[in-house]
Structure formats: C-alpha cells, structure tokens
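Scroll down for the structure; my scribbles are underneath it.
Here the complex is missing one protein chain, while the rest keep their positions.
Presenting subunit A:
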Amino acid sequence: MPQVKIVAKNFMDMVASLPAMNLDRLYQNAFICEAILRSMPPLAKKYVLQLLFIDVPVTSKMMEEWVLGDGLSKHKVAIGRLIQLRVLTETLDRKREATYRLNPTFQLNVQKHIVHGGVLPREPMPSTAGLRLPSLEELDAYAVQQWECFLLHLISSSEAEKATNISSSMMKVFQHGLLSQKDDKEPPRLTEGGFQFLLMDTNAQLWYIIREYIGNSEERGLDSADLISFLLELSFHATGEAYNINTLSDIQRTIIRDLADLGLVKLQQGRKESWFIPTKLATNLSISLSDTSSRKQGFVVVETNFRMYAYSSSKLHCEILRLFSRVEYQLPNLIVGAITKESLYKAFQNGITAEQIISFLQQNAHPRVAERIPSVPENVTDQMRLWESDLNRVESVPAHFFEEFPSKDVFEAACDFARECGGLLWENSKKMWLVVKAESFPHMKEFLRRQKQ
C-alpha cells in the first residue's frame, strides 16, 4: 500500500537532491549561498569559513587534524553534508588521497559577502512616499489569519468563510496526500498524513506547502531553481518594509500573488504603484531551514481530570482539537473539551499517534502552564499512551489451523517441529488443536506427510 509520509523534511535535503547542474546554477545567487551556509551544521559552517580564502585543495588528512578524537563522527557528518550540497568537491590526487576544495562559485559569493558586507536584495521604498505601513503586530496578525484561512480551506472548504484566491487546481496539489476522496459525493476525508500535517508547527507546515508548491512548479512552466532562489531571496527582505512590486520580474509577480494568499507577503495597492510587505512567515523561511526555535504563544491548558481548555477563537484550532478530543462547548474566546477514550480511539484510527498529540499539547501549552514541568499532566499523557498500547495489544498474523491428529504422539511431534521452526502460535493438547504461522505451513505439511509414512 503506498503511503504518503508527511515528515517535516528539511528543505535543504530537497536542495541537495537537485541535479548538480541546477545546484551549481543556484550558487550563482548570493542569497542562496547565504541561506545554504546558514542551514549547515555548525562544524560545516566553520569549515567553509576556514577554507574560504584558501585556493589550493586541502587534503582530507589535514582536515581530520582539525578535530579532536571524539569529534570525528561529527566531522564526517559535516564533510558529508558539504559534499552532498556540492559546496565541497572531492578529488583524488596522484597519491590516491582525497583532497577537498570549495565550489568556486560558492566561494566567490561568500567571499564577496564577507568583504563587502551583506547587501539587501532590493531597497525598501522610502517611508515618506505617503504609504501607511502596518505595524509589526498587525502584520503578524494578518499573516496568521491568512495562513489559518488557507489551512481551513485545505481541510474543509465548506468551513472557511472567506474565500482564498488560490485556484482550485493549486488547492488540489496541496491537498494531495493530505486528503483522500473516495468518490465525488462523499466529502473528502483527512488522511493519516493530513492529521499529522495539522499537528505540526507552522514553520514545518509552511515548508511542506512550499515543497509541494516547488514540486508542482515544473507543471506550471516555472523553473524550480528560479522559484527556490526567489523564495530564499524573499526571506532576506526586512519584515514590515514595503518593496516596490515593479522591481520584480513577471514570473516573480505571479509567484508573489500566490504567496500573498498564503500570508507570506501582504500586497498593498497605492495610487500609482503597488508594493509588497514581507511578513514574518516569509522572513522566517530561511530560519526554519535549520531549526524551529521560534515559539508561538500557546493556548491549551490540560487538567489532570482530562479536561482541556483552549483559549482561542480560531476555528482552525477548534478543528484541530476536535481531531482527538470531544469539544463540549465553545465560548467566544474559549474552547472546552475533554480527552476521552472514544475521542482518542477515533484519532488513533485516523493514524495519529499518542506521541503526536502529546507533543502538540506540549508545544501549544498556555504560557501559564508552559512554565510547569511537565506542562501536560503526567497522568493524562500516561493514560493516552496506555490507551494507544491497548489498541496494539492484538496482533493479527495469517495462520493455519490443524486438527484431528491421528494420535497424541503425532500431535506432540508436530508441536515440537512447529516450535523448532518458530512457527508455533497456539496449541491445545486436550483437543489436539494447533495453530501455526502461514509461512511455516508448507514445512508443516511436508513434516506431517513424512510422519504418515
């Protein structure tokens, strides 16, 4: 059965898996070099810096001398990563020794950055141009609202009040793997992957969507390398500054419209010209590549009596909580629910694991309880794990059932044989019944035939 695994896979793995040609072309953009460098493991970053002004190949033996004995595994990981990203190229010299040197394009770009300092991709518009910029809080609220609206659309288009401008074909692409629809009459159901997607944090969700977006770009006649470089470039813009949309190329303008629907940028129309304002979601793009350290304000309080209070007015939150709990009543700013055995079983059936629910509750714990350790009461988490293991108590194995043995001896010999080949599942010596695994059935048949002779 093909299974869509929704994992918050690192974006850089995707970049690394690009063909060498594309990757080399990507490095011509200084911003990509910067983003790639920042996404590397610390040791790899350091090596790049160390090798930056060295123009001759460096032998691998020399590089190994840089680390202490117990750091060797980390060293190997770092070097492996660098080679995978084609930042380092490995060559064998005459003495069959591996030597490394930096990718010249990459090296030149980073050198330039270091000597001349970072430059912004484009100058922000002067603030005197008569445009009113939204404050950072407004911008954040806008981004969150856009994103939630998009997510609601994604899981159930009927629930969302506000229509997004994302074409239904684009929506289909995003929904692929998250929703499954048996036939047109039935409303689409969330798949296992879809549930896991909803429980991820925003950055991981964003990357999943962006990855789908990039993966789909070829079909829409866009070059994925262009798209990646534009996205990464976008992440180096300053949050809350306005940028003139005329500085973008035509392709970029279509992209930015899609991104505005996701809440990555806010578009504003002036009298003469229009501009875009990157939100935190956009500028976090390159941050979330490496780690998801940014924490959202939590809203859930779980009590030891399995009741759950969620201080949120968001419909999306309500939908998510409904996935694994029984929502009892809803006040304007509060959702009250209970985690019950039935609600959890429903979640387990949908392929959500107890660990995922627990980590969701912990990540979204209300600031008041987040300081406590553990933020979710232990009896609740333990019970959730127990209920989950309850479901896994019964294991089904294809098997064969034997009865009517001619004699006790034959039965016992058969039992011993089954035990020897590791296929015995169950025996009842009184009734002379025997159950063996399906895979050892041929051996059993052979054995019994020999016994008869």
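As a convention for this text, contacts are C-beta pairs under 8 Å (C-beta built on N, C-alpha and C of every residue); 3 or more make two chains touch, one makes a residue touch a chain; residues count from 1.
The rule is simple: contacts and distances are computed from a predicted model.
Asks: The chain that is not shown, which UniProt protein name from "Integrator complex subunit 5", "Origin recognition complex subunit 5", "Cyclin-like protein" or "General transcription and DNA repair factor IIH subunit TFB4" does it carry?
Replies: "General transcription and DNA repair factor IIH subunit TFB4"
Asks: Of the residues A:Leu68, A:Leu92 or A:Val394, which one touches the chain left out of the display?
Replies: Candidates A:Leu68, A:Leu92 or A:Val394; residue touching the omitted chain: A:Leu68.
Asks: Touching the left-out chain: which of A:Leu23, A:Leu37 or A:Leu102?
Replies: Selected residue, touching the omitted chain: A:Leu37.
Asks: Which subunit A residues touch the hidden chain?
Replies: These residues of subunit A touch the chain that is not shown: 34, 37-38, 42-43, 45-46, 49-50, 52-53, 65-68, 70-71, 74-75, 110, 113-118, 120, 238, 286-287.
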